[in-house]
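Questions regarding the structure given below will be posed in turn.
A single protein chain has been removed from this complex, and every other one stays in its place.
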Amino acid sequence: MSARGIAATIGSAFAEVRSNRASFLTQVTVMVLNDAAWVVFWAIFFDRVGSVRGWDRDRVLTLLAVFMTGAGAVLALLANARRVGKLAADGELDAALALPIRPLAYVLVRRMDAINFGDVVFGVFLFVVVGDLSPGRVASFVLAVATSFVVLTGFLVTVGSIAFYAGKGEAGDFGLHAVLLFASYPIDIFSGGTKLLLYTALPAAFISGVPASVVDDFDLTRAVAMVGVACFFALAGAVSFRAGLKRYASGSVWTRA
Amino acid sequence: MAVALGSGPASSTDGRGGQAMTIEVDRLTKSFATGSRKRRRTIEAVHDISFSVGAGERLAYIGPNGAGKSTSIKILTGILFPTSGDAHVLGLVPWKQRRKLASRIGTLFGQRSQLWFELTPRQSFRTLAAIYGIAPERAASRVGELAGLFDAEDLFDVPVRNLSLGQRMRCELAACMLHEPEILFLDEPTIGLDLLAKQRFRELLVRLNEERGTTIFLTSHDVADIEQVARRAIVVNHGSVIYDDDVTAMRRTLLSTKLVEVGFERPVDAPVIDGVEVVERTATGLKLTVDTSRRSIREVLDTLLDSGVVADISVIDPPLEQVIAEIYGAPRA
Partner (left out) sequence: MTRHWFALTMRSAGQRVFADRAAVLVKLTFYVIVVTAIGSLWRGATDSNGGEIVGYTAAALFWYVATSEAAIVPLTMRMIEEIGDDIAGGAIAVELLRPASVLGVRLATEIGRGLTALAPIAVIGAVLAAVTVGAPPSALGAALAIPALVLAITCNVMAQHAVAAAAFWVRDARSVWFIYYKCVFVVGGMLLPLQVLPDWLQSVAFALPFSAMAYAPARLASGHVEPWLLLVQLGWLGVAGLAAWAAFSAGQRRLQVVGG
């Protein structure tokens, strides 16, 4: 029963985001141009620099393809993932709690954002253009994108759940921009403490770098580890939200100064 | 003036033929810790409240802002859990069986929307029907019924963004009724609506109750909501129930003041009577307030009839605003 409800909710979210056709197309176009500008940057950069810590132009473009498709899909399809904190702090989960449906799933799929469809479109386009399209590589790309998608969603829900305890969702906002920024660069340029951070608490490595490396050069161990990390973040998100909801139900969020 | 708790249908053991009450609240308490870490305070939003509601009742749960109305309704709909005490709605414990209860009740919070803003209500209804597990054909016929009942045939196919607030609230109400809930909980539903829209909304609630037997539980601080919708009123202040009775009984028992309007054939001097105040006077008319604890209406009428030839006379109950204000103002029982 819940599955049918979730499916219908996705349908409505999609219908809503498409409702203004002209605006939808404009936003997608703007994002495609924006993403193209990044490709221009990297092309110029590698033309002069050659390679950086084992990353050359094609490897970085593959990274971007995975990143834009995966992260773009999260922001486009699960637009509320980045807003969990704000929804919690503003008491907007009441509407979800009034329905006989799983609140987290409902909240996540209830809204889509047109502009990030541009990222998905461009990311797929980039993948098609950069590498060969052998079935193995395509399958790796799908796995990579799925990993990136799940890790980012889990991360955003976890960080957003901080708002059940403190703040108005700023942690979620900040976490999003930080992780996206780091994920848009080849992971190996970072070292020491920063690199450790990006493989753990701020999982940018698993949103772009590691999945992309699996596309370029499939390694079973790395692939399995990657999937494991994705499962971890999915679980972390679910657990955090659930704990946060208990606090929401105590009214402590609502009456915070 | 001490306020006695009304003797209305408050206890679950009294005469409804022993059947289980639709809503049973027993010594419900809810306290919150608020403030910064340095200045922690505990506020008791709801303090030891008890009442029962039978099926098919129309109840207004009223009180000033901060009285605990929203907290109570959130507990009854399973959104909040209480600090202590019990509540059962349709035999279920709301905060423990939220999803199960959600398919049998409807909830309308004035400031929160269930409808998608860019879509038409009909499109939202289809999705909500899926969420409630209503088969598509049944849902379609139900929407048709609601369109007729709400006189909203032309509204359901307009995107919500193009509807006025009053029209939107009617569609929100329809959305709550899709799954034919046994109880409808409404939290300040008429806020922000213009007078006509409020009127139509209230009529709808009454119709839903009379035609389908839906229990109506409405929180409000708009007195007209009570006057026009409710048959029973529970008044809360500072988290406690301070009055619980039928609306008409409330008016009659609570205030000892009555208004008397009298018109004479010829100008007369206003009679001076103890316990009677002249509020207004025209050439041939008088408006008086009578403190019936000091002077009975009968005596006043006798005196007036003796003062001159009476053309017209009427005795009016005080407006509900006055009644409520008096209840709020009274010391806690």
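In this document, chain identifiers A and B correspond to the written order of the chains, with residue numbering beginning at 1 in each.
We adopt the following convention: contacts are C-beta pairs under 8 Å (C-beta built on N, C-alpha and C of every residue); 3 or more make two chains touch, one makes a residue touch a chain.
Keep in mind that this is a model prediction, so the values were computed, not measured.
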| Who does the absent chain touch among those shown? | A
| note | Per the whole complex, from A:S134, A:S191 or A:T221 the residue touching the absent chain is A:S191
| said: Using the document's definition of touch, tell me which of A:V49, A:A139, A:V224 or A:A243 contacts the absent chain. | reply: A:V49
| subunit A residues touching the omitted chain (full complex) | 23, 26-27, 30-31, 33-34, 37, 40-41, 44-45, 47-53, 170, 174, 177-178, 181-182, 185-186, 188-191, 194
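Quick note on the criterion: only the chains that are shown with their structure count from here on.
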| query | Per the centroid of Cα atoms for each chain, what is the distance between subunit A and subunit B, given in Å? | reply | 46
| query | In the complex of these two chains, what residues of subunit A are touching subunit B? | reply | 1, 4-5, 7-9, 11-13, 15-16, 19-20, 92, 94-95, 97-101, 106, 249-252, 254-257
| remark: Within their complex, subunit B touches subunit A through residues 30, 32-36, 43, 45, 71, 74, 77-81, 95, 98-100, 102-103, 107, 109, 112-114, 116-119, 123-124, 126-133, 159
